[in-house]
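Complex shown without one protein chain; remaining protein chains in place.
We just call them A and B in the order they show up, numbering each chain from 1.
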Amino acid sequence: MSTLLEVRDLSVRFGQTTAVDGISFDLEKGASLGIVGESGSGKSVTCRALMRLLPPAAKISGSALYDGADLLQMPLPQLNQIRGKRIAMIFQSPASHLDPLMRIGDQVAETLRKHTQMRGQEIRDEVLRLLDVVRIPDPARWARAYPHQLSGGMKQRAMIAGALACQPDLLLADEPTTALDATVQKSVLDLLAQLRREQNLSMIFVSHDLGAVARVCDDLLVMRRSKLMESGPVSRVIDAPQHDYTRKLIASHPDRLTLRPVAEASTGAPLIEGQGLRIRYGGRSLADLIAGREGGFVAVQNADLAVRPGETVGIVGESGSGKSTLARSLVGLVKPQRGTVCFDGTPADPTGKGRVAYLREVQLIYQHPYEALSPRMTVARAIAEPLRRHRLCPPREVKDKVADLMEQVGIPTKLADRYPGQLSGGECQRVAIARALAFDPKVLIADEVTSALDVTLQAQVMDLLLKLQKDRGLTMIFISHDLGVIRRLCNSVIVMRQGQIVESGPTGAVFDNPREAYTRQLIDAIPHLHAGAA
Amino acid sequence: MFVIGVALVLIWGLIAAAAPLLATHDPYAIDFAAILKAPGAEHWFGTDNVGRDTYSRVVYGARLALYIGLLGVVAPLVIGMTIGLVAGYFGGWVDTVAMRLVDITVPFPFFVLVLSIVAVLGPGIENYFIALALVGWVGYARLARAEALVLRQSEFVLAARTMGFSHGYILLRHVLPNSLSPIVVYLMTDVTLVILFGAALGFLGMGVSPPAAEWGVMIAEGQTYISTAWWISFFPGLAMVLIGVGFALIGDGLARMLRIER
Partner (left out) sequence: MNTLRFIAFRLLQAIPVLLGVSIITFILMAATPGDPVRLLVGDRASPETIALVRDRYGLDDPILFQYFTYVKNLIVGDLGASLRYRVPVSQLIAQHYPVTLFLVIYTIVLTLPPVVFLAVWSAKRQNGPADQVIRMLGVLGLAVPVFWLALLFARFFGVTLGWFPVSGFGETVPDHFMHLFLPALSTAIWVVPILVRTLRSALLDEMNRDYVLTGHSKGLGERQIFRTHVFPNSVLPTLNLFAVIVAYLLGGSVIVETVYAVPGMGKLMVDSILARDYFVVQGATLVFALTTILVMLAVDLLSALIDPRVAP
């Protein structure tokens, strides 16, 4: 095998900050290299620097020899003969990387028009063939469609078709599956792995997800804070990591995570219960009235759930499954059209009169750490807000109570006067948890709390939640799209799809013996840390 | 640039405050001995057709301009923000009604509507203020509503709701402070426009009535003599440009600092 790409001392600086610091690696022809790292590690910048796709403010140094020519030095017209033709690229969010006003077929054809002699009917035929290669059904129809008419997975396939159009030697994939649902993610990964084999495509695959990388790559680079930590064959790095950080990264993966034991589920009467919940969004418009339709959109259909004291129940589902809506109905953010919520055996109305008393017992923590805190409130004031507003403790004890809560969730006292913008994502999430704990609630609902966090932080937050549950005897409802996380954290699990509960039961039983095909599909899509799947 | 804007506005504030000290003549004193005098040592900006000193009139005009500009935006700001925030935050019929109101106001060119309201109410600054209150809130309402629509879905507002806080408290403590940036930027532009339109009314004879030392009125008075005594209209107009640029620069600077615009 010969070397396709030889990168030496690649550095990227934006003004004072160094985004990539002296990275070197080789890529053999036909090989597939994964670059893994957490947000801000410089992995995407590395990938984009190779194609010089960075904003003008970026200063790139070093060399990237491709076929004997330096990609970083060659004049732009020459580089444009390589971009799209010899080296192609796909991106994280296909929705924004496609031109909304251009038909899919035309966007795929763009590279063909630029780099080949093909014209007219020849191009149209080739586009249909390419769409077929990436397994888009009925290519003739979708070629005429506009991006907004395609699903997320289809858009990414169309991007891939466009990238493959000129049969490039190298495909740069920048987090291509991150924005997709787990099952779609798996099918796109499978497609990439298959294309590698069939077309002898070399690939650089950038991802924060070690499991995804393990699925398509043979070699691995681990990056952290703009530096290269470790490199080597995937199997070697995963099984025998040499660097401390790599070890931590692997240990944080849900597959390898060592958590404190999940509390035993009690057998008592349910503490919080939802019966026959049906939630509809949007009203009935005039057109609906005339057509005799119900109108709006049913987000949750006839859902039952019961959570016993001290238990952790997981709700899983893909985007749009209604899992978050269900959670929100339990804290009164949406009013169910039908069905009842019971707390401690008595009917409760989270939207009505006794709402304040009810909410003292049931608190929800949100997904996006930065968004969940008002940007204009300091940490201490945010935590103190419920204490003061609801007089949960005498005014002169507020300060001590805040300090106590901060200590419980592990935020250093010196951060008390900082604003959310000055904190890291993990710290913000801890503040949000502390704020919820100010109520001393019995039930804590965690809505995708870990999905916006990097794996190592995710592991820390999960550990914190388990610790709090144990210390305080909390009952938890844990909502996530990530089955790997749910499996490690929950006593029982509820699987949702398109607003309906598909399956529920004790975690072990559901994962080992799923009754429904859909559940099996979800379980199969969990990225595992087995090396060399490709 | 932002600093220049602030400086300009401060200077105008000082000029308005210290007008009696800065003026060299009585702005209303008619002097038939000095009619249509060109700018010179005695009359820095010249005199008008009845011999009033243009410089002193421009200096006193700053008082009226700032008075109109700063007071004229208060009612639109308060009404518009209240309607916009409430409509955006609660949605439902409040929103529907407010937005239909906006829909039917938008087709009217702003100045035309102000004019026809003033036509009904009669000339004068008070009526201009009433017209502004009736029409000017629309811009603020649209901005505030757009912000509130986003904020009501934002997690920290949802979190405030799940903490059991009342809607009024959430609107005041969480939604309002976080929706201010674009509104403040718009406010600065609006002050400029309110001064301009106020002067335009004065110019057309429907605002402040003569012989007041109001810049629009002065420009109108100079119109007849524009080919012989250009200074009567020129200096008040220049003053308007300088005060307008001041507020516009502040708005522009804020827009950049708050990252509303690139």
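Observations on the structure shown:
One rule holds for everything that comes next: a contact is a pair of C-beta atoms (placed from the backbone, for glycine too) under 8 Å apart; a residue touches a chain by one contact, two chains touch by 3 or more.
Since we're looking at a predicted model, the values are computed, not measured.
When you scan B:19, B:34, B:144 or B:199 for touch with the missing chain, the hit is B:199. For subunit A, the residues in touch with the chain missing from this view are 51, 53, 77, 79-85, 88-89, 91, 93, 96-102, 110-111, 114-115, 146, 148-149, 159, 162, 172. Those residues of subunit B that touch the chain absent from the view are 1, 100-101, 103-113, 115-120, 122, 189, 192-193, 196, 199-200, 203-206, 216, 219, 222-223, 226-227, 230, 233-234, 236-237, 240-245, 247-249, 252, 261-262.
Operating definition for what follows: only the chains that are shown with their structure count from here on.
Mean C-alpha positions place subunit A and subunit B at a centre distance of 48 Å.
Here subunit A touches subunit B in the complex through residues 328, 331-333, 355-356, 359-360, 363-364, 366-368, 371-376, 385-386, 389-390, 432, 435, 439, going by the rule given at the top.
Of all residues in subunit B, only 154-156, 158-165, 169, 174, 177-178 touch subunit A in the complex they form.
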